[in-house]
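My questions all concern the structure below.
Every protein chain except one is present and positioned as in the full complex.
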Amino acid sequence: MELIQNLLANQLFFSVIMMAVGLGVIAGVSAPFAILFERKLSGWIQDRIGPNRVGPWGVLQPVADGVKFLMKEDITPAHVDKPVFIMAPFISMIVALIGFAVIPWAGEIHFPWMDEGATVRTQVANLNVGVLYMLSVASLGVYGVVLGAWASNNKYAFYGGIRATAQMISYEVPLGLGVLVVILIGGTLELDKIVYAQAQSGVWNIFLHPVAFVLVLTAAFAETNRTPFDLAEAEQELVGGYHTEYSAMKFAAFFLAEYSHMATNSALVIVLFLGGWAPLPFLSFWSPEHTWWNVGWLAALIKFGCFFGKIAAFLVFYIVIRWTVPRFRFDQLMRLAWKGMVPLAIGALVLQVLMTALGFIIRPERGFAGNLPTVLFALAGNAVLIGLAMFVTARSTREVTGRQDNLPAVGNRNANAKLSGIIQ
Amino acid sequence: MTLVLVGAVALFMALPSGGAASRRLPLIFLAGASGALLTIFFGSNADSFKGAWLTLLALIGVWGAVRVVTHSRPVYSALFFILVIISVVGLLAVLDAEFLAAAVLIIYAGAILVTYSFVIMLAQRSEAAPYDVNAREPFLGVLAGFVVIAAISTRVFTGAPPAAPDVESAQLAVGSVQNLGVQLLTRQVVAVEIAGVLLLAAMVGAIAIARRPAPTPERDRLESEGAL
Partner (left out) sequence: MLPSLLALGAALFALGLVGFVTRRNLIIIFLCTELMFQGIVVTLVAFGRYPLAGNTPAVDGQMFSLFLLVVAAAEAALALAMVVLLFRYRGTLDANVFKQLRDA
């Protein structure tokens, strides 16, 4: 017993526990939960019943799916580039999972048997550049898709890979700018400190920068390759997309990677904008004097539950969006990123810089009421930002949908007609 | 010194050339040479946790770099370069340069290398092209590289001035992002601005270059007739 207590007081050992917990929560609970709810909710939205044969209410469906993937024949087509073909799904999987290393699940915990003031972190690793770590892991996510697409030696898969590359590189820019706004609010790159600042003041960052929140959320959607950003796996156009040639467990790895990615990105957005483990906004849940939320198993479990509940809500949101918003066309996708989100994100960044320069800085020790002027100023600034965006959109007379005949600069119509005549 | 020589000979043999019957032997040779070299280099530091990490990462990095140079398929070269990047990032993290490590990972692995592999995949068939199988002047190239590394390592290991006493990571201000940011925006602020302008110019230039229409024989003829 004493040995266990000593071990639990050791950060290294606790990190290992958190690693197991994180992997279990993500790969073992979140992903199957998401897959089951994906099917159930999809059924509900489409007025179907959904899976209901395996176990009560179809609860064991994920298990049946897993068994099916394991029992299927694992086909490696003849013309693929074998090493890369085998590597790609697991790169996807690893990249989707290692982001969890820096997620602060429940802040710090103090156990009664530990020394006065000593705590352990419920985090695998507390990097002092945690936000940048998340960004760099997200930027590696493209490799699994691109390598799998290239190695398949299949033109449809390759089209999927090309689309995914352009999309993921483009949406990293607004994601990074939106994250920068949060970094400037707290003046720190540590995810743990960002969460504690929000928990102490009760001012979740979404109240300061709703525009940046929506931008980061959208970019996170795009990074997961889900509808409406699923051009890389558009079945109607590309047979299957980048995983056309994959079967059995390798396909399952891509599949699980997608759901793990959803959970990772939700966790990032929650930490940055929605207060991490803090149960409610507007209230102070932590301060250097009142640390009772850091003591004992019960508090830790409640905090963990709050975090996980938020992730679950996000997963449901992802699924609802899937059946609500239709897929973009590729030019719309690019226009949204470069002409819509990047300028807006720069606007939000400028707003935050202005707030810092004018002295509208969040002081966590004052609570929500004490920070009200800052919140109001930020909201007013965001309103101005949205107004400006709407004004610019209304002023631009250019057709925003439909065929873009004026895009390629290859001479006039007559020359083009002559060209096509010659080719024929 | 002998080891460097062995490594250079092996690199010469490993470079892609049409005549080489076996490519595997020189690679094993080279792995042994570079491994022994680096083990000696870092042997003095291997007693510490940090030294062990540095040795491991350096081995991975050098091995990746050798494969970048010697692999006859460009896509694999790019993949091994990603391996080099990851090991360099690890090195930077061990050297208390976390911010730089994250920046290198985001910029190199996340942006530059994706673009490289993208272009390689678009431009290249999957079988090796003749110009990838034959090296150009492998002897002179390896000689140049050998001279560089021999000169530097001789100087570094024999005549180097003494180093300052080591500082514990915890007491170090080097890694802190705050320190870096303050230095960048006070002492180096002009350089930061110039870097911004450079990036803007590069972006404009890249767009200007890439927007040129592709030449086709029909188009060339029409152009010469003045039809376009």
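For clarity, chains are labelled A and B in written order, and residue numbers in each chain start from 1.
Convention: a contact is a pair of C-beta atoms (placed from the backbone, for glycine too) under 8 Å apart; a residue touches a chain by one contact, two chains touch by 3 or more.
Since we're looking at a predicted model, the values are computed, not measured.
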| item | value |
| --- | --- |
| Omitted chain's touching partners, listed by label | B |
| For chain B, the residues touching the chain missing from this view | 11, 15, 34, 38, 41-42, 44-45, 50-51, 54, 58, 61-62, 65-66, 68-69, 74, 77-78, 81, 84-85, 88, 91-92, 95-97, 99-100, 103-104, 107-108, 111-112, 115-116, 119-120, 122-124, 129-132, 134-138, 140-142, 144-146, 148-149, 152-153, 156-157, 160-164, 166-167, 172-174, 179-180, 183-184, 188, 191, 195, 198-199, 201-203, 205-206, 209-210, 212, 214-215 |
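Note that only the chains that are shown with their structure count from here on.
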| item | value |
| --- | --- |
| Centroid spacing, where centroids are CA-atom means, of chain A and chain B in whole angstrom | 31 |
| Complex interface listing, chain A residues touching chain B | 81, 84, 127-129, 132-133, 135-136, 139-140, 142-143, 146-147, 150, 153, 158, 161-162, 165, 169, 172, 176, 189, 408-411, 415, 418-419, 422-423 |
| Complex contact set, residues of chain B against chain A | 75, 79, 82, 98-99, 101-103, 105-106, 109-111, 114-115, 117-118, 121-122, 126, 175-177, 211, 213, 218-219, 222, 227-228 |
